[in-house]
Structure formats: structure tokens, C-alpha cells
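A single protein chain has been omitted; all remaining protein chains appear in their positions.
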Amino acid sequence: MKWVEGREVVDTTGPPEAPARLVDDFTPDLIDVGAHHLCPGCGEPVAMRSILEAVTELGLVRRTVAVFGIGCYTAFSNNLDVEVLQALHGRAPSLATGVSRAAPGTIVFTVQGDGDMVNEGLQEVLHAAARGERISCFMLNNGVFGETGGHLTSTTVLGQRTKNTLDGRNAAQHGYPILLSNLVAQLEGAAFVARGAVNSAGNVARTKRMILRAFETQVAGAGFSMVEILTMCPTGWFIETQEAPAYLEENLGAVHSIGVLKDWQ
Amino acid sequence: MDGGAGVTLTRGTVVVDVEACKGCDLCIDACPPRVLVMTSHEVNARGYRYPLLLPGCTGCRACSQICPDFVFQVYKYDSPIELP
Partner (left out) sequence: MTVAQLLEGSEAIAEAMITAGCRFFSGYPMTPFTEVLEHMAAKLPEVGGVCMNAESELEAVGMAWGAAATGTPSATGSTGQGLSLMQESLAEITLARLPLVVLNMARAQGDYYQATRGGGHGDYRHLVLAPMDVAEAVQLSQLAFDLAAAWRNPVVVFGDYYLAHTAQSVEVTSLRTKPADRPDWALDGTSGGSGRAKLISPLGSVKRRDDVGYDLAAHYAACARHTSAMLTSVPPLVELDVPAGSEVVAVAFGTPARYVRAAVRQLRSEGAAIGYVRPITLVPFPTAAVRSVCAAARVVAVYENNQGQMIDDVRLAVLGDAPVEFIGGLSLDSSGFGIAPDLDVATLRLRLEALL
């Protein structure tokens, strides 16, 4: 114990003296460098952690290729201990298809934002799902184009303020959001489709199970799998970091509902 | 968790990488036993406040799983210890 700001607290500067086992390390095995320049309170690293933990838990790392789209999360493309193929904005599903078809048996997953997957790359993900490609697409959905500063995407919900919809998205001018997982679930080639979130420890755990199920789907050769992961973006939402988990639930989560939409078994 | 006579039964603990923290506060609400508190004026080299740990940690990993900046290392004691 020690005293900080007049309060007696546990000394957290080093490992405990009493016998204990490590149950979670700073970074998952497959993240080489934890430091990044993403905003305080960003949900994307939280989602990345879960995805990479799943790859390790299933013993897939020596046969996995990750295909990255373009967004804030691209910051992780060159610091993972997983083979990475960098794609263009929206194009990850076609690159992933090329890898998967040319080297069958390779586990391939994509990491894309909502702007990447639902705006620029809508046809790519729909076609890959329709084809039943044996790839797992992970969409980090924060309802904005984060990297350009927080702009309207196809998943932005009505009323949401963004840099280019400062009065809030309205249907007459900006149309309605696309609930991508719901669309993909209707395609016969899609074997597992789910939507999770990382705004609470409980949701992180539930989303992790969805991610594991997506990889299981791919390993089993059952078809296309996708997990949409709602992530916090306090910067893009013009709110404080502490408010982001509730904002996610009340706004994005109220439209893009959390749950498993389709499962092959 | 009250261990009686002013001690708290503590099942786990964390190591905090203070300099990695960006003061987002997500861990505070995520912690089920609510044993994390942010500093009020102490800041790290980049100017962010960071979490302090009170007795009563259960080693549940909620903090490490919700933290965007890989600040936490989580341990579970072989046997619960008592902390003041």
C-alpha cells in the first residue's frame, strides 16, 4: 500500500509479492507494441484486443492472414505479430477473397470500419458474403468516419451530429442508416453474422464469443462470417470519454441491435 | 469486500502502466467491485490522470479488457489477501 493524493491505495507499480498468477498481460500475445495515437476512450483497440486474443486462443496464428482496411485502426497494421496484407478503403473483402482462394486453408480475416465497409466497400462485403467466402469480416462500427475527423457514414443514426451533419442526420436530406449485419444475414452464403459492442466489460466478453464463433465458422468451412462491433468514438461524437459507453448504447446500439443474427448450427 | 475489522479481502491486483494511460476513465465504470479511482491532480508525463487501485480487486480482468491503451496487467492471488 502507499499514499497518493492523501489516500491509501494499493501499490500498482510492480507485480505482487504474495503468490499470484498473471491472468491478463498488458498486451495480447499478438500485439507487438501497445502504444498508439488513437484517441482517449477509443473502442477500436478494445475490439482489436479481442480479435487477436481469439486468434491465439484458437491456435490459428501460424495460418492466419489479416487484411486491413483504411481507418484509425490501420495504425495496428504494422505492429501485429500476425501476417498482414494492407488493402485500400473498402477493398479488404476482395483482397481477402484472393488470399483465401489462392491459398485455401489460410485463415483470413478483415478489419474494417463502418465507413470503409458500408460506404466505400458495400458491394465488396455483400458479394463476398453472397459467395460464401471462407473469410471473417470484422467491422468496427462507430457511426462516423473517424480518421478524417468524424463525418457521416452509411451507419450514422438519425439525429447524430457529425462534422458534416452538424444539425444531426435527418432522413429528408441524408437518408437512413444501413444496418449492414441485418442485410448480410439475409444472404445465403453468410453462415454466421453477429453484432456486438465494446462499451462494457460484459459486452466485450459477449463480443469475444461472437468473434470466436466467427473463426470457428471459417475453420469449419461453413461459409462467410461477420461480426460487427460497435465501438466508442468520443471524439467523433463530440462527447466526453466517460459518456461514450452510454451514448453507444442509447444511440448507435438502439438502431444497430446487439445479438447473433445468424448462425449455421 | 469487507473482511471484517477494517480489512478488505482482496483476490487480485493490477500493475498500472501509468505513462500509457490517456485518462479516458473507461476502467472506472467497468470495474465491478468499483476499486479503481482516477487521480484528481496527479498526472503522467503526457498530462493525463490515471487510475489508482483500492483494496478489493477480484482479478476479473474487466479493466484490462476495456482499456484502449493496454495500461493494465492483472494478477489473481493464489489465496485472497487482506488489505487495510
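A and B label the chains in the order they appear, each numbered from 1.
Please note the rule applied: a residue touches a chain if its C-beta (ideal position, glycine included) is under 8 Å from a C-beta of that chain, and two chains touch if they have at least 3 such contacts.
Keep in mind that this is a model prediction, so the values were computed, not measured.
> Under the definition given at the start, what are the shown partners of the omitted chain?
Touched by the chain not displayed, across the whole complex: A.
> Could you tell which one of A:83, A:249 or A:263 touches the chain left off the display?
Spelled out, the listed residue whose C-beta touches the missing chain is A:83.
> Hey, which of A:36, A:49 or A:195 is the one touching the hidden chain?
Spelled out, the listed residue whose C-beta touches the missing chain is A:36.
> Out of A:67, A:111 or A:185, which is the one that touches the chain we can't see?
The one listed residue touching the chain not shown is A:67.
> Have a look at A:91, A:195 or A:208 and name the one touching the chain we're not showing.
In the complete complex, the chain left out is touched by residue A:91.
> Quickly run down the residues of chain A that touch the omitted chain.
29-30, 32-33, 35-37, 61-65, 67, 75, 77-88, 91, 93-103, 106-107, 123-124, 127
Note that in this section only the chains that are shown with their structure count from here on.
> Can you tell me which positions in chain A touch chain B when the two form their complex?
1, 4-5, 7-10, 12-16, 18-27, 31, 34-36, 38-46, 49-50, 198, 200-201, 204-205, 232, 234, 241-242, 244-245
> Give every residue of chain B touching chain A within the complex, in rising order.
Where chain B meets chain A, its residues are 10, 12-17, 20, 22-26, 28-30, 32, 37, 39-42, 48, 52-55, 57, 59-79, 81, 83-84.
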